[in-house]
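Every protein chain except one is present and positioned as in the full complex.
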Amino acid sequence: MNAAEELKQALPASVVSTGMQVEKPLVLVKKEDLLEVAAKVKEMGFDHLSVVTGVDYVDRFEVIYNFFSYGKKENLVLKVVLDHEAPEVGSLTSLWKGADWLERETYDLVGVRFTGHPNLTRILLPEGWKGHPLRKDYDMSVEQFVTIGEDGEDIVSTDGSNLLRRK
Amino acid sequence: MMIANAYELIVYILTTIGVYEPINNIFMSFGLDDILKIIIMLVEIAILFAFVLVTIMFLTWMERKVVAMVQSRYGPMVTGPRGLLQPVMDGVKLIGKEDIIPEKADRWIFTLAPFIVFVPALLVFIPLPFGESLIISDLRVGLLYIIAISAISPVAILLAGWASNNKYSLLGAMRAVAQDISYTIPLALAAIAVVLFTSSLSTVDIVNAQAGTWFGIIPKWFIFIQPLGFILFLIASIAEMGRIPFDFQESEQELVAGFFTEYSGMKFAMFFLAEYAHLFAVSGIIVTLFLGGWNGPVIPFIPVQITSLVYFLIKTYAVIFFAMWLRDTVPRVRIDQLLNLGWKIMIPLALLNLLITGFVVTAGVIQ
Partner (left out) sequence: METEELLINMGPVHPSTHGVLRFKLRMDGEIIKECTVVMGYLHRGTEKLAEMKTYLQFIPYTDRLDYISAMPNNYAYVKAVEELAGIEVPLRAEYIRVLTVELNRIVNHLVFMGSLLLDLGASTAIMYGFREREKALQLYEMLCGARMTFSYFRIGGVRDDLPDDFMSKLNEFIKDMEKRIEDYKGLINGNEIFMMRMKGIGVISAEEAINYGMTGPSLRGSGVNYDIRKIEPYSIYPDLDFKACVRPECDSYARYMVRIDEMEESLHILRQIADTIPKSEVVATQKYGIAPLTGMPYTAQTYFPRIFIPPAGEAYSRIEAPKGELGFYVVSDGTTKPYRVKIRSPSFCNLTAIPKMVVGLKIPDLIAAFGTIDVVLGDVDR
């Protein structure tokens, strides 16, 4: 019995389905119960959160968590499906501190909101950037200009007005 | 006839070639014999400063070459033979640079600070004996004068750091001051141990005390009777110079460039030159105090002034080379580790050294 089935037995109400993702057990989880499942996953010994991936499928968002267990040397993949209109899911920062930046990055580039995240701000793009680039509907024809202001904070504009030096 | 200093040397040379008397008579006839003295003094000071400035330029070249040697590179090779003219090109470049004064800096202090750093760096050379009778002025408190003059530079560094209105500059300046204060004490204590032997603060007396040999082989240098003092003085002076492993005032990787982050052009060059002037001066002082000064085997038919100058320069460059070699070999320590070393290890050791020296001198074991 692999980790996915074990998880399904432990929390049958939260797990939608199980499967495989190229030799890695995959669990599709209800988005409301993610935190609960993740706590169980951590309890099962999956102490390494390898990556958090957000994918825009136009009609839905998927957030995929890849775990690894140093003790058992096993992989596990968690997947949640989110609405396209308001992609929101619980944050795992309370369980894995490494999730902090990974979730911020997912928020920044894909636009998935992680509720309960202590500091959900943009990480790679400057604060004030319009749109989330890894969404399929991101408009790449709009140029955005970034400068650093007097106080060291980023200023973004689409018309380049911030590029001119003003007295 | 004993020639005490460079003034008398110039007078002696002029007398020997027979021009001193007529010139002196001309000045005497106008009742201006003091003016002649002043002119001769200005000439000797000009010679000293020209010599020091050329040495500084040479040192910047030498530093690059030593670094290159250690790192299996060539170093500057293009300007002049083996890149010897590189310092000149650097100077031309720095003069040509825009002189930027930051908007929020304190203009006057910002401009003044490089000069306050540079002038004491040159003044240190006045009681430094370059050779037999090659000294501007043999002050009776020569050593005290040197230590006192060196203590001006942290003030100027603090001014520079403060006036720049830059946090890195301020941090660098604060570090420099903390470091200088901590290391001036062991430096002075180690020097005083030498003074206990000579009973004189005059640099010439100190050098003369080191003339001769024991058993015909070992030169009577203070390094052999003051090994601990020498090591303490060497470490403290490298710290005072602010070179790696103690270069906190700049510490490029932490504070960008420390107190001269905001300086550019000629003002930057002043700091840069002062640093090398300091290196040369401190090495000269180490040689004077511990390595026998200008003393060395006497070579017949060559005036002692020339041989002594050569001996002095050889020893000084050996010390300078050591400092440069050190710079390329070790990483930088941390500021708190440096202060710990200064206060908790160096000062007690220096005091101990002073105590032992006091006993030895009182008991008259070595003389």
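Each chain gets a letter, A and B, in the order it is written, and its residues are counted from 1.
Going forward, a residue touches a chain if its C-beta (ideal position, glycine included) is under 8 Å from a C-beta of that chain, and two chains touch if they have at least 3 such contacts.
This one's a predicted model, so the numbers in the text were calculated from it and none came from an experiment.
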Contacting the left-out chain in the complete assembly, out of A:Ala39, A:Val81, A:Leu134 or A:Ile155: A:Leu134
Per the touch definition above, residue among A:Val16, A:Ala39, A:Ile64 or A:Ile155 touching the missing chain: A:Ile64
Selected from B:Pro81, B:Pro300 or B:Pro331 as touching the chain missing from the view: B:Pro331
Sole residue of B:Pro102, B:Pro219, B:Pro245 or B:Gly265 that reaches the chain not shown, by the stated touch rule: B:Pro245
Touching the absent chain when the full complex is considered, from A:Ala3, A:Ala38, A:Val77 or A:Leu120: A:Val77
Footprint left on chain A by the chain that the document does not show: 21-22, 24, 47-51, 53, 55-56, 64, 66, 70, 73, 75, 77, 96-102, 105, 109, 122-126, 133-134, 138, 152
Residues from chain B at the interface with the omitted partner, ascending: 67, 70-73, 167-168, 171, 244-245, 247, 251-256, 328-337
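FYI, only the chains that are shown with their structure count from here on.
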For chain A paired with chain B, centre-to-centre distance based on mean C-alpha positions, whole Å: 62
